[in-house]
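Removed from the display is one protein chain of the complex; every other protein chain stays in position.
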Amino acid sequence: MKYFVKVNGHDHEVVLTERLGELLVEVDGEPMDIVYEEVDSLGQVLAITGEGAAFGVSIEGDSQRAGITIAGHFYDIEIEDERERAAHAAARAAGAGGGSVKSVMPGVVVSLLVAEGDEVEEGQPLLVLEAMKMQNEIVAPVAGAVVRIHASEGEAVSAGAKLVDLKAAEEA
Amino acid sequence: MKYFVKVNGHDHEVVLTERLGELLVEVDGEPMDIVYEEVDSLGQVLAITGEGAAFGVSIEGDSQRAGITIAGHFYDIEIEDERERAAHAAARAAGAGGGSVKSVMPGVVVSLLVAEGDEVEEGQPLLVLEAMKMQNEIVAPVAGAVVRIHASEGEAVSAGAKLVDLKAAEEA
Amino acid sequence: MFDRILVANRGEIALRILRTAREMGIETVAVYSDFDQRALHVRMAHQAIALGGELPSESYLVGEKILDAAKRSGAQAIHPGYGFLAENAAFAQAVMDAGLAWIGPPPNAIEVMGDKIISRRAMKDAGVPLVPGLTDAVDDVAEAIAAAEEIGYPVAIKAAAGGGGKGIRIVRDPAEMDTAFRTASGEAVSAFGDGRLYIERYLDQPRHIEIQVLFDAHGDAVHLGERECSIQRRHQKLIEECPSVVIDEEMREKMGEVALQAGHAVKYEGAGTVEFLWSGGEFFFLEMNTRLQVEHPVTEMVTGIDLVREQLRVASGEPLGYGQDAIEMRGHSIEVRINAEDTAAGFVPSVGTVKNLRFPGGAGVRIDSCLYRGMEVGLAYDPMLAKVIVHAHDRDTAIRRMRRVLEELNVSGVRISAPAALAVLEESAFQEGDFDTHFLEALDLSKPHGNEEQLAAAVAAIYRRHRAADRALAVSGAARKGWRERSRAMTSAYSQAAGRPSAGGDA
Partner (left out) sequence: MFDRILVANRGEIALRILRTAREMGIETVAVYSDFDQRALHVRMAHQAIALGGELPSESYLVGEKILDAAKRSGAQAIHPGYGFLAENAAFAQAVMDAGLAWIGPPPNAIEVMGDKIISRRAMKDAGVPLVPGLTDAVDDVAEAIAAAEEIGYPVAIKAAAGGGGKGIRIVRDPAEMDTAFRTASGEAVSAFGDGRLYIERYLDQPRHIEIQVLFDAHGDAVHLGERECSIQRRHQKLIEECPSVVIDEEMREKMGEVALQAGHAVKYEGAGTVEFLWSGGEFFFLEMNTRLQVEHPVTEMVTGIDLVREQLRVASGEPLGYGQDAIEMRGHSIEVRINAEDTAAGFVPSVGTVKNLRFPGGAGVRIDSCLYRGMEVGLAYDPMLAKVIVHAHDRDTAIRRMRRVLEELNVSGVRISAPAALAVLEESAFQEGDFDTHFLEALDLSKPHGNEEQLAAAVAAIYRRHRAADRALAVSGAARKGWRERSRAMTSAYSQAAGRPSAGGDA
């Protein structure tokens, strides 16, 4: 099985092949010699690669998105297998042409600075979001038109919630 | 439901009664005011009794036998409900008249000091058990006759394994 | 000394205070909101009193509930920790009016130091050096621009009632004043209910250096040297250390003297911190924190003095019993704050349930933490979950030790600030002591700092493959699972037959 693994935004390909009861591991086209040992059911893994380089690895997440910690550093993981990648590519193609500004953190919308139909510049503040008692301006990532506003003033929003739909100027 | 709970060898009775969705707790005939809150699935419990005395409690074990740690002290628990108590009492009555010396720890039998049929005094060494590299003499708890020897020299035994069956002198 | 004290706080600071009290033979009373029913501070106290309510505003911030809990528990004194009611002069007064001891400075000292404008005026009178600026609030943008011309750009606009970085804006040019003034004022109103702003000079390559002081009720006082807190972002500190590389013995004495002067001016009692901005060998009074601070452990590690113990001794009327000569600083200590936040995405808060938990160990390592497996991390409370503190004979070894410690630490279920701290510790400029308060914001934390991407990719793929195999086996496996493994913890509050209210119920 081939996996497409984005690690901190960088693409890697991992191929796992079972042969005679052994799992052969290939990363970015090169075979990787690895001992993989799960310590518990909480995502603690021992990995020993090559000539004995040892790593205590912690992994958490679901089948699409995971976080890995190795020696204190965090690796953000997005993973797709071949079938998923094909399915996702088809979905992206179908949905192209629009864009949503999402909340990167949970918080409360303190004030809306634009209205539906407004034309906005890239970097123009769209709304003020308060999280952990700090106020943050959420700005337009591109120039364009405000198609729809999903949040109202005083509303609590969760991380990943759609705030504003924009139609990019070049699409208009 | 009434439970017979032996705590560090001392008998206590706990009655749990559900009334209108609340569990009423009675210990040794007295009502106990208790907040019981399970923190996780690993046996961590918060208990607050009476006027607010708070305890972090750790519990582990199975439905018959458990260990509880409160503020660093360990409580050995044997628990039976009414039905189990009746069943166990019947079993004990049926099996009366014999006694087994059991291994209190896992180890290896280094030497047997008695043979089947021997008469032994209370305190007389029956065998030498080596555990954690220390040799320990296992002695007869009562005077009597050696009915059967379950272990042989060099044999590894687990904790709780029967070593020697004795017939007490007063039963002879 | 007290027989029993109540700790009006939660999290790591509640535990930290409970620990010292226990070690002094003092009984401890914890209070808790409904959200915190399973918290470690509840389980580790002798008594626990429910305050009711999920939010701070319904629990830890409600003075009457705290006072009622103190009365019910028979506590003789209240320790407020930091945050919540710690710098609330009215509450301090109410505690004393209720006949209880307040483990903190006199209400008047809190009040004076709590207002930036009044405190600056008081400090000016006491001869404490201030950052060039106005001691009065500016009323509008025009006044602000006039003031800035007088002081010289760049200037900082700050909320008079502020703290923790809220309501602060830097202005380098008159054109920026309008926006800055409006947003700072709005933030100040929303955060403190007080929109007054004042203006001062903005210093270049400033370092945040603060002096720990201890005053008894008999007029005696000592300072315990400095803490270097320049590794911060939006005035939220991430890494603190003691001593500072830029402070020598002479400078320490000078700053210590000034800090004691500041405290004496407000008749301070107990433990407090005088914060300074340090720039090119000059230092200026910023504010005085009239409470125990988050970063107090680095001072404890280096001086060997237990600050909570000293707070309790002072509050019970004991004299300090030692002078400045008794204070010796040994070795070097560093603290890293473990916050629930995604530092790679601009330090946004991270929420979740703590799953795996592995703390570092070994020599010279101190863990002040409220973390436990199964803990829920939400948005309603402070994101600081733990502090990791190291001590070693010199700064270089302390940095190496902290790197080792952060490499050992593992918390899963929420994102934590440890990788950002590790990135700072790996920077050679930090290692050489060459940094200021802008260091952390200038560091690109979105860029990955680990070098094991291929390994991470391989582990992720194998892990996913194993889970898929598990899922295929799950149906047959479920029947074999024992009765002790459960998918979630259960909760019950039982009251006795006689119908007395449960101790865990609403107070």
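Letters are used for the chains, namely A, B and C, taken in the order the chains are written, and counting of residues starts over at 1 for each.
Definition applied: a contact is a pair of C-beta atoms (placed from the backbone, for glycine too) under 8 Å apart; a residue touches a chain by one contact, two chains touch by 3 or more.
Just so you know, these numbers come straight off a predicted model, no measurement behind them.
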Among C:Arg4, C:Arg72, C:His438 or C:His466, which one touches the chain that has been omitted from the display? C:His466
One chain isn't shown here. Among C:Asn9, C:Ser119, C:Ser369 or C:Gln454, which residue touches it? C:Ser369
In the complete assembly, which of C:Gly304, C:Pro319, C:Gly346 or C:Gly433 touches the absent chain? C:Gly304
Residues of subunit A in contact with the chain not shown: 17, 19, 22-26, 31-44, 46, 48-56, 62-63
Contact set of subunit B toward the excluded chain (per top definition): 1, 3, 5, 7-10, 12, 14, 16, 23, 25, 27-28, 32, 34, 36, 38, 42-45, 47, 49, 55-60, 63, 66-77, 79, 104-106, 110, 130-135, 159
Missing-partner contacts on subunit C, residue numbers: 15-16, 19-20, 22-25, 44, 297, 300-301, 304, 306, 330-331, 358-359, 361-369, 372, 392-393, 397, 400-401, 404, 407-408, 462, 466-471, 474-475, 477-481, 483-487, 490, 492, 494
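Keep this in mind: only the chains that are shown with their structure count from here on.
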Please name the chain that ends up farthest from subunit A once chain centres are defined by their CA atoms averaged. B
Note: subunit B sits from subunit A at a C-alpha centroid distance in Å of 54
Once you find the CA centre of subunit A and the CA centre of subunit C, what distance in Å lies between them? 31
Name the residues of subunit C that each touch 2 or more other chains. none
Multi-chain contacts only, two chains or more: what residues does subunit B have there? none
